[in-house]
Structures are given as C-alpha cells and as structure tokens.
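A single protein chain has been omitted from the complex, and every remaining protein chain is retained in its original position.
After this line comes subunit A, so read on.
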Amino acid sequence: MTATLLKEASPPPVAMADRRRRARRRGRVIALAFVFPALLLLGALVVYPVLFSVGRSFFDASGTRFVGGDNYTEMFRDPATLKAVRNTAIWVVVAPALLTGLGLILAVLVEKVRWATAFKLLLFMPMAVSFLAAGIIFRLAYDEDPDKGVLNAAVVSVHDAFKGTSSYPTARARDGQGLTKGADGSYGTTAAASPGHTVDLGLVGILPKDLPQGARPAYPAAAQQAAVDEIRGVAYLDFTRGGGGQQGKVDRQESGLPEMKVEAVRDGKTVASTTTADDGSFRFQGLGSGSYTVRLPASNFAPPYQGVSWLGPALVTPAIIGAYLWIWTGFAMVLIGAGLAALPRDALEAARIDGANEWQIFRRITVPLLGPVLTVVFVTLVINVMKVFDLVYIIAPGPVQEDATVLATQMWLVSFGGGNNQGLGSALGVLLLLLVIPAMVFNVRRFRGSQR
C-alpha cells in the first residue's frame, strides 16, 4: 500500500536519474565557477612562468640558440654567480641555526619574567617592518663613521675606554728643534739628557681648538728646577696665538699638552714612563745617573681608532645577517614559545621534584621535547633565507654589492640589472626553485598524511 503510494508520488525512475545527473552537473559547473578565477591566475602567472623559465634556462642570453645545460655549468664557473652560491650557502648554514638557538634561549628565559608579553611584542614588531625600511635602519646603524653609525660609536667608545685615545694624531716636531723622529713614528730628544736636567718638548701641528679641555699654560712648570735624581720638563705646543712667540722656547702663553705619554729610555730600553699633567709637565724621579733619551712614543700620534668596517667586503655578509636576526628572532621566539607552552607540565614538575637544576631540565627535557617545533622553525627559516633579496640589495653599498651578493640578488642583476643575460637569469631562478623543492615535497606529503 505504502509502496504504491510512494511509487505514485515519485517520478518515473528514468526521469529521476536524469534530474539527479543534471543536478550534479549543475553543481560541478557552480564549483568550477568558484575555483576558476583563482586557477586561471595561478595557471597563467605561476605555473606557466615556472615552465617557461625552465625552458628558457636552456637557451642563450638572447633566447635564440639552444645551449643545453651551459647556463647551469656557467653558474658555477662565473666568479660572480659562484660568489652568490657561496654566500647563499653561508646564509643557509648560519642564519637559521643562530635564529633557532636565539629564539629557544629567549623563549625559555622570557617565561621567567612578568613582562613576557611586552617583550614578545617588542621582538616580534620588526616582522611588520619592510626589508627596505630595515635595510635603511641598519645602513644607518652600520655606518663606518663613528660620528654617524651607532654601532661603531659604541665599538669606538669601548675600545677607547680600554686602550685609551691618542690625543694628538696631527702633532709633529719642527726640524732641528731638539726632537728627532724615530722609524716607528715616535719622537725622541736629539741630545741626551741626564738626571738634574729639564727637557722641554715642543710640538706643532695641533689646532688650538683640538687641545684637550683643561690644558693649561706650560710656562710656570717649565721654569721649575729638576732635583739631582730626576728629569723633568714639559710637553708644550710651540706656537703662540697671534704670533710673537719664539720657536723652541716655552713662551708665556703657550699651552702644555696634557695626557701625553712620555718615556725615559736608556740604552734602547724604556726605564720609566709617565703621562703629562694638565700643564704638560712630567717628571721621572729616582733615576740612576747616566744619559737618557726622553721619548714621546708613537701611540701619542696614532690616528684615532675608527671602529669596524661593517659594510666592507669582509664583514658585509655577517652584518646583513645581523639585520636579518633583528627581523626574525621574534618569530622564532614566539613559535618556540608556543611549543613550550604545550609541553607536558608534569614532566617538568617531576624533574624539578627529583632535584634537577634548571640547566639539566633545559638540556634533558625541554630541548628533546621541543624537537619537532625546532625543526619546523629551522626549516621555515631555511626556505626564507634562500630567497633573501631586499636586505642585501639595500644594505650592501654599491661597490660591495658583489661581495654580498646572494642567489636572489644575482638573479636580479643578471636578468635585469645590466647583465641582461636572461638565459643565465632563468637558470638561477630555476636553481632557487630546485632548492625549495624538498620543502615542496615535504608540504605535499604532510598534507596528504593529514588527510588520512
């Protein structure tokens, strides 16, 4: 009964199958309409270019002659591209390892303070900053002139705090006025001096404005007599402002030279050394009788320490990696921190109760349990580091570009920046693609695994 009713109510089987098929076809058309715009763009601007580049990489610069694998061998023969390959290798080896390590340390430490969130925000913020802006920021920080670059200003002030500054890089003695220049740049008295004598060391070539603050006239000190067992004297600027002074004599207005190192030398050996006072005076007491040379060592006249040439050929790659660390450390720290928060609390607690110290917990429990997270961070960074472009392009000054070049910048230079060899450029692009293929395979595998 019910069966007949149903039969009557439902349409004939053929028509029903037809309608279902039509509905399914309609569904497919709708689905294709949903994906079509995205697939069109992907096909035209991503998939086709990949295939085109692969093909193009087998042709010469102008694209007319098939050259087989020549572009790929050329890559490892041409010094510029070889340099790029080497630098990219340095980047890949150094940057991800440093970042993962730094991120791990900071992620563990930041959990111990109450302002963890603020700290994380601060370190993560550079991720919002463009490589261009970061490049300008670090170009500024790395400036070689210690009066411009903050990093060299810091380096120079640390250096000077430990080693002292030389105060008189431009000073020199007049010829034939009692001082003879040594081979190393020092000045020694031409005539020998013996205890009981005074020695006046006159120098010129110092602008009055370059005199240290607190320098006082040398005249009063120069007038003092030496005791029997001492040599004393003044180092002074042998120049009277406005003229009128006498060369080789300490005139009334002439300034002493403070902070100058002075040595007493006997038979080629330094037996005493001292530093001049504000009025340029110095004294060596308790000297045995004999003849001495009073010497101003070369360090008084050394050019001032100028700091490190961060953006010179030798250090430019480490310097740019430093800028990269500034950008990405927050990323590593936050990702590792998320992994840290997901660690089983009881494992850590148990270890603590067993009396393990913080270091043992870190070494034996935290790091091994974080293994997978650390791998993800490391791999992600490797992929990103291989494509680094803007930072190198911006930070390395023009003449140093070729020392800092990496695959991505070299690809740009070869294809568009004057090289105009699109065959070699395509080959470099394909090399970049080949380098990320392991990551591609990893992604596809992981995705398929997650679908089962």
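Everything that follows uses one rule, which is that a contact is a pair of C-beta atoms (placed from the backbone, for glycine too) under 8 Å apart; a residue touches a chain by one contact, two chains touch by 3 or more; residues count from 1.
The definition used in the following text is that contacts and distances are computed from a predicted model.
Peer 1: Out of "Sugar ABC transporter permease", "ATP synthase gamma chain", "Copper chaperone NosL" or "Biotin/lipoyl-binding protein", what name does the UniProt record list for the absent chain?
Peer 2: The missing chain's protein name, per its UniProt entry, is "Sugar ABC transporter permease".
Peer 1: Which one touches the absent chain: A:Y72, A:Y305 or A:W326?
Peer 2: From the options A:Y72, A:Y305 or A:W326, the contact with the absent chain belongs to A:W326.
Peer 1: Suppose we count only contacts with the excluded chain; which residues of subunit A make the list?
Peer 2: Where subunit A meets the chain not shown: residues 24, 27-28, 30-32, 34-35, 37-39, 41-42, 44-50, 52-53, 56, 106, 109-110, 112-113, 119, 121-133, 136-141, 143, 146-150, 153, 326, 331, 334-335, 358, 380, 383-384, 386-387, 389-390, 393-394, 397-398, 408, 411-412, 415-416, 422, 425-426, 428-430, 432-433, 436, 439-440, 443-444, 447-448.
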